[in-house]
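The complex appears here without one of its protein chains, the remainder shown in place.
Now for chain A:
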Amino acid sequence: MLAETGIPTKENLASIMPPDERLAQGPVAIAECFQNIPCDPCYHSCKQGAIQEFQDINDRPQIDFNKCNGCGSCMSRCPGLAIFVVDATYGDNEALVKIPYEFLPIPEVGEIVTAINRAGQPVADAKIIKVQNTKVQDRTAIIWLAVPKEYMMEVRHFKVKEVR
């Protein structure tokens, strides 16, 4: 389980996943935050009001998927890098996964990288679609990956193929 391995279980994930109907409508944030810890920047970062106000700072984020437009503002504010955006409508065979990334080198648009799952294992090749790395993000880049659709709920990291 998560507390022993650091890898969220299927049950963990099932409890926070947006419904298929919502996924079919476009990009949406998924907070893979499974522990009650004293932390609330995600709530304060959401301009859509999609992350419900915390009654207690130890509450876990509850996302109103109907209010979330997948903008990703919350992603670079989360100290745990635990929020991702998935867009299942990106293509017929590909989905978009947005990943918070704090390693160098930052990949370039068009680059092919190795998509990695939550256990640290490579699962597929992925293409860099966009790199967001503005001052507001304060050194937490958001990298948009196009991945084969079947892996959109598995890919949560990537490795660049080689250091330039």
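Quick note on the criterion: a contact is a pair of C-beta atoms (placed from the backbone, for glycine too) under 8 Å apart; a residue touches a chain by one contact, two chains touch by 3 or more; residues count from 1.
Convention: contacts and distances are computed from a predicted model.
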Protein name (UniProt record) of the chain left out of view, among "Pyridine nucleotide-disulfide oxidoreductase", "biotin carboxylase", "MoxR family ATPase" or "Fe-S cluster assembly protein SufB": "Pyridine nucleotide-disulfide oxidoreductase"
Options A:Met17, A:Cys33, A:Cys71 or A:Ile106, residue touching the unrepresented chain: A:Cys33
Missing-chain contacts mapped onto chain A: 2-8, 32-41, 44-45, 56-58, 77-82, 102-104, 116-120, 138-140, 156-157, 159
